[in-house]
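The other protein chains are all here in position, but one chain of the complex has been omitted.
Chain lettering (A, B and C) follows the sequence in which the chains are written, and residue indices restart at 1 in each chain.
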Amino acid sequence: MYSEKVMENFKHPKNQGEIKDADGIGEVGNPVCGDIMKITIKVKDDKIEDIKFKTFGCAAAIATSSMITELAKGKTLEEAKNITRKDVSDSLDGLPPIKEHCSNLASEGLNKAIDDYKMKKKE
Amino acid sequence: MYSEKVMENFKHPKNQGEIKDADGIGEVGNPVCGDIMKITIKVKDDKIEDIKFKTFGCAAAIATSSMITELAKGKTLEEAKNITRKDVSDSLDGLPPIKEHCSNLASEGLNKAIDDYKMKKKE
Amino acid sequence: MTDKKTIYLDNSATTQVHPEIKDTILPYLEDLYGNPSSIHAKGQEVKKTIDNARKQVADLIGAKETEIIFTGSGTEANNLALKGIASKNKNKGNHIITTRIEHKSILNSARWLETEGFKVTYLNVDENGTVDINQLKEEIRPETILVSVMFANNEMGTIQPIKEIGEFLKGKGIYFHTDAVQAAGKIKINLKELNIDLLTLSGHKIHGPKGIGALYIRKGTEIDPMIHGGGQEKNIRSGTENVPGIVGLGKAAEIANKNLESNIEHLTNLGKKLEKGIFKEIPDLILNGHPDNRIPGNVNISFKYVEGESIMLMLDCEGICVSTGSACTSKSLKPSYVLDAMGKEIVFMHGSIRFSIGTFNTEEEIDTVIKTLPTIIKKLRALSPIYNKD
Partner (left out) sequence: MTDKKTIYLDNSATTQVHPEIKDTILPYLEDLYGNPSSIHAKGQEVKKTIDNARKQVADLIGAKETEIIFTGSGTEANNLALKGIASKNKNKGNHIITTRIEHKSILNSARWLETEGFKVTYLNVDENGTVDINQLKEEIRPETILVSVMFANNEMGTIQPIKEIGEFLKGKGIYFHTDAVQAAGKIKINLKELNIDLLTLSGHKIHGPKGIGALYIRKGTEIDPMIHGGGQEKNIRSGTENVPGIVGLGKAAEIANKNLESNIEHLTNLGKKLEKGIFKEIPDLILNGHPDNRIPGNVNISFKYVEGESIMLMLDCEGICVSTGSACTSKSLKPSYVLDAMGKEIVFMHGSIRFSIGTFNTEEEIDTVIKTLPTIIKKLRALSPIYNKD
């Protein structure tokens, strides 16, 4: 059902955990659809210096979380915002159609974390 | 589907043929239901001295024809008339339900032959 | 148990499972027992094989693998075609056209649809068993939603003008179904060249296992499911997949496809040999069905003045298996409704015997039948009150 890449990222996720004094926090999803994702980022010079995730969800949710942190790490906020769900899905060699929404969730989470950082900076 | 007795009487029918100068002739059945039976009898001293049959029909029709000639041979007309379809069927260790009508036909044929003999005698 | 010497000439009723197919099925009765709906490894390894079988079946008829739905029999596939199309398209019309010589699974589905308010036209056939395409053209109405005409008949093998019907129906917005249960593996079927929306197959008629059928449903066809449940087979036929049956049918289709030409030649040769042999040895016969345009290996003969079941059982005693009418109606008292539709005299309808040859029959077997039959017919004719020739 899943590609090898998905399984690899599911079994050995990168950047898992939570940054304690995060600059931005993004929480998305809800228990009804079975996926909850929390992304924390550390920003330096407009770049994502560190990023971690926690995910309650299926293998696709975990793998896409892991993948998006990989993709985002070291990128500028601008670049990170431009990561599409297709980028995530492609980097995982595709997702089963029924699981496509998971890649959505991942990029949504990242966006939220970046927005959160920007909001906080403004204050 | 058929009992061994039926198959035995089908494969090696007794009294087949036609008595040329028969005292009584009974023809029953029709092509629509797929069975036609002709019974010819020779009568002496109110007894069935000889009896033969010809049958166009299924294995059950042939076996019941053969069996009824066996049962009737040597009997008085009175006795022969009392041979029931159950007698025929029982002597063959039973018939499949769908083929029960064949035993009907056999006793009908015998009866007709006896009636024919009586009619002719009256004339 | 029958002994080794059985001569099986009833391949239109069912066929011997090809030994290669048995070997294909076996692992699915052993270690490969997973449920294809399961996401774990045990399920997924099986899922792949099902998709492969779908491809094998599709290839036999020139279809796409996504257009094949597996069912529990040819009968179920025929029911699904008629009822599924009727149910889904009843808002468009309530008229269905089929023929008087379809298999009972079509005829009785059609009759049931009549009780549900549908109107059904049953087309006539000529004395060769060929459907009247002009009548078809006349019977088309604005309310017609479906035409179902079998590819080849199971009793006397006549091949129907499927290509012509498909061409005539093209663009009319009427679905065209054909029951190809008897045609598959014996006639080249290429859906790329035929305008067909639905097509029925059955495993056990092509040397595959019993209890598995398939319905080709052309992409875009509007059809309702008949069996509801867990959503298997694209929600058109729910129920845990008959994995051994499916892989068996797949393999059977593959073999049938691979050997199609040689099989046709084999069946044609043996069929011709049998027909000629019988006609040479025995007088007073009628060949039922079309003299040429018939499935290879089907020889249907009426033996005048004698009854079919008697012939069949006499042959059975000699270890030769044949059939009177179609297998399904063998049990019934009525003469063949197919011969009836062809306008045969009733007394000859009772005497019809279908010899149907399969891949595994040999020339020697045919010789034996030709040698055995005359004695049996002579014996039965001697018993017959309507035979007056000696």
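Keep this in mind: a residue touches a chain if its C-beta (ideal position, glycine included) is under 8 Å from a C-beta of that chain, and two chains touch if they have at least 3 such contacts.
This is a predicted model, so every value here is computed, not measured.
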item: Hidden partner chain, touching residue among C:I101, C:M226 or C:A256; value: C:M226
item: Interface with the undisplayed chain - residues on chain A; value: 2, 7, 10-11, 13, 16-18, 27, 31-38, 54-59, 61-62, 98
item: Those residues of chain C which, in the complete complex, touch the missing chain; value: 1-2, 6, 8, 10, 13-17, 19, 21-22, 25-26, 29-35, 37-43, 45, 71-76, 78-79, 103-105, 108-109, 111-112, 202, 204, 209-213, 226-232, 238-245, 309, 312-313, 315-316, 319, 321-323, 327-331
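To be clear about the criterion, only the chains that are shown with their structure count from here on.
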item: Farthest-lying chain, centroid of Cα atoms versus that of chain A; value: B
item: Geometric centre distance via CA averages, chain C-chain B, whole Å; value: 40
item: Averaged-CA centre spacing for the pair chain C and chain A, given as whole angstrom; value: 57
item: Residue list for chain A, restricted to those that touch at least two other chains; value: none
